[in-house]
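Here the complex is missing a single protein chain, while all its other protein chains stay put.
Chains here go by letter, A, B and C, matching the order in which they are written, and residues are numbered from 1 within each.
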Amino acid sequence: MIELERDRVAWRVTLDGRTVAVDAVETAPNTLSILLEGQSFEITVTPSPDGKLKLHTNGQEFTAEVIDPRAWSGRRHGAVEAEGRQQILAPMPGKIVRLLVKEGDHVEAGQGLLVVEAMKMQNEIRSPKSGVIERVLAKEGQPVNAGEVLCVVA
Amino acid sequence: MIELERDRVAWRVTLDGRTVAVDAVETAPNTLSILLEGQSFEITVTPSPDGKLKLHTNGQEFTAEVIDPRAWSGRRHGAVEAEGRQQILAPMPGKIVRLLVKEGDHVEAGQGLLVVEAMKMQNEIRSPKSGVIERVLAKEGQPVNAGEVLCVVA
Amino acid sequence: MFKKILIANRGEIAVRILRACRELGIRSVAVFSDVDRKSLHVRLADEAYPIGPAPSRESYLCIDKLMDVARRGGCDAVHPGYGFLAENAALPRACTDAGITFIGPPADAMESLGSKTAGRQLARRADVPSVPGTNDPIENPAEAQALAQRMSYPVLLKAVAGGGGKGMRLVHSTAEFESAFRDASSEAMNAFGDDRLYLEKYLDRPHHVEIQIFADAHGRVVSLGERECSVQRRHQKVIEEAPSPIVTPDLRKKMGDAAVRLARAGRYVNAGTVEFLVDANLNFYFLEVNTRLQVEHPVTEQVTGLDLVKLQIAIAAGHRLPFAWESITPRGHAMEVRLYAEDPDNDFFPSPGKILSRNVPSGPGIRLDDGVYEGWTVPNDYDPLLSKLIAWGNSREEAIARLRRALEEYTVIGIKTNAGLFRRILDEPDFLRGEVHTRWLDDLLRRPRFASSLANDHRPGSAASDAAAIAAAIWQANQSDRQASQPAFFADQPSRWKLEGRREQLDRRP
Partner (left out) sequence: MFKKILIANRGEIAVRILRACRELGIRSVAVFSDVDRKSLHVRLADEAYPIGPAPSRESYLCIDKLMDVARRGGCDAVHPGYGFLAENAALPRACTDAGITFIGPPADAMESLGSKTAGRQLARRADVPSVPGTNDPIENPAEAQALAQRMSYPVLLKAVAGGGGKGMRLVHSTAEFESAFRDASSEAMNAFGDDRLYLEKYLDRPHHVEIQIFADAHGRVVSLGERECSVQRRHQKVIEEAPSPIVTPDLRKKMGDAAVRLARAGRYVNAGTVEFLVDANLNFYFLEVNTRLQVEHPVTEQVTGLDLVKLQIAIAAGHRLPFAWESITPRGHAMEVRLYAEDPDNDFFPSPGKILSRNVPSGPGIRLDDGVYEGWTVPNDYDPLLSKLIAWGNSREEAIARLRRALEEYTVIGIKTNAGLFRRILDEPDFLRGEVHTRWLDDLLRRPRFASSLANDHRPGSAASDAAAIAAAIWQANQSDRQASQPAFFADQPSRWKLEGRREQLDRRP
């Protein structure tokens, strides 16, 4: 699991829960220079028709698939906030592995609400707005179907 | 004097009145491959702040200034035609060296009307529309000022 | 010396030849088909003329069109490169008719040495050993069995009408001979309607070693040493080197002498290559003569210091080979890889397309014979050779280290290439020991990738794999930002967000 966070100039990256120092710059189209805790990698990215990415570095080739959790919550947070009462829906079939909030909690936009596991990957579902948790319908360990309401932020 | 004419894919070029076979393609930004009667030139073009162009080919450097006569007639012909009665004005101070039409002639859009010499360069002034030459005010050998009416196409 | 040379070719070899012309002060005339107007050889030549549509039989193979350009352009010589018309005797004949010099052997020598059967006959006369066997069909199986005994097993029984391995049997001993003969003939009959067989000595894991010869028009013939070209994919050379790791000074002299004898026997003039198979006991067997410049000529250039294209031009102009060249001693070691636009995930099928961006290696010991450039679209119509990458080193080890280093620096965006194949080969212990044979690479490619030795940092979970995963996530995030074109996500104000990548899905490819 890789989590990215961008501040003014750099990326902060969490790799399997461990924060790592990453300095990434684009040196040519589809070419990134990555300094990962000092180690320098020149990585070229080639998108495949199937949506996967081919990655070359120093003569090695890797294939990766990136699943963007922003697509799950239906919007990109950090931009304008959603308005009004928001139902949080399960973006795909999976299992609730962790609840991060309880009813009555105050949450900020972008704050994690719960973690869904799907296709062996854990994905955090975050709040589309700041507000109060009106209701939590999901339970830890519970399987969910796509579109099922997990909680409500008001 | 260089005149260019573009048909569907290629340029037709007149060099001091002689038509030359030119095959020009862009191989990179600001880089042209020119086949001039078979001779191959790879030419890089660097615009200067003063509007002149620096040209490099095979280690030789040239400087050129291109004056676009389309700017003179106030519009680009070959696109939509101008409508209504058109006064043809002298685009800059110079001398009328040749009249190509006389009153009553029918002209096509883009057809040459007269030739003005300025800064030792001869520039053909062309008709912005098809129509009839209503009046010719310019005379061969006559100096003209910028903005002076040379002829009228109706 | 010539004033203007027509280069009847395209791609990297046309570029190679026009560079030699320019260095000699000779004007170069390129030709191009409709899809090659923007090719590198057209950009770099002194003159260039169109010769028709993309299919080579309507352009690069049209002798009439070429001779027309040569005449119109006032060329006094024609260089054919390799491929296309390089070994077609009609081109030197057309040149002779037009009073233009052909840079290559005379038409007669091309025919007498260039054809496989004529070459073998000449080899026999010149006392150059060929792979032993009966080139004529076997009339009498018992006689053939006796011959097999004399040649010593293993031997190959091959269908006269054959191909693709049908009607072919490897025979290890005299006891197997009769039944193998029966099986092979009936298989040949079924496959081709012709049950005739012939016999050939089976060479177990032979090396492909070739001798570069040069002959001037005044009777002087020299050998410039050998090239090892055993790394082949389906009989197509992919890595070549000089000198060969298996050739001893004694063998070098013997093979060089044999090649020179053969060239003399064929009244050969200009550059040629005599190809041999060499077995584990260092016996060598004549295979064929290539009556032209080889793709792999740069490795000989790097170790001898000679410019073979300039030599070809000088000889065609009637110059004598200087005496000193016989005493040329190779220095160090050179190795070439052929970079192709090929898809390694799809059985190396040609993969043309637009080169969006690339980094080419440079620095000490690195030579790139380039035929392409960034922004160019590799056309669908020809051999997809992009460039040849050649490394020179003081030793074979240094040449390999430099080649590996250069391959790490080489990146291309937009098309697929076979560069990864070379990185894999250069890690193989067999290759590093020089213990390869003409079927070695085909065998290697049948083995699963993970069985081969890997440096630690190739494994999933390594830093390289982490970096690749991170790059994928960042690339995707940047991409999404660009597509969304939401300025809020650009760097103007801190924007916190997360993107999760499935690192489990990150697997390493060959």
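Structural remarks
Operating definition for what follows: a contact is a pair of C-beta atoms (placed from the backbone, for glycine too) under 8 Å apart; a residue touches a chain by one contact, two chains touch by 3 or more.
Predicted model, so just to flag it, every value in this text is computed and none were measured.
Note on the chain not shown: across the whole complex it touches A, B, C.
From the set C:Arg19, C:Arg93 or C:Lys254, the residue in touch with the chain omitted from the display is C:Arg19, counting the whole complex.
Shown as candidates are C:Ala54, C:Ala217, C:Leu368 or C:Leu445; the residue that touches the absent chain is C:Leu368. Contact between chain A and the absent chain runs through residues 23, 25, 27-28, 33, 35, 38-40, 42.
Within the complete assembly, residues 1-9, 11, 13, 15-16, 20, 22, 24, 26, 28-32, 34, 36, 39, 41-46, 52-70, 76-80, 110, 119-124, 126 of chain B touch the chain that is not shown.
Against the chain not shown here, chain C presents residues 15-16, 19-20, 22-25, 44, 298, 301, 305-307, 331-332, 357, 359-360, 362-370, 373-374, 394, 398, 401-402, 404-405, 408-409.
Note that only the chains that are shown with their structure count from here on.
If each chain is drawn as a node and touching chains are joined, the picture is a simple open line.
Averaged C-alpha coordinates put the centre of chain A at 49 Å from the centre of chain C.
Separating the CA-averaged centres of chain A and chain B is a span of 59 Å.
Computed centre separation for the pair chain B/chain C is 52 angstrom, with centres defined by C-alpha atoms. Counting partners per residue, chain A has no residue that reaches two or more other chains.
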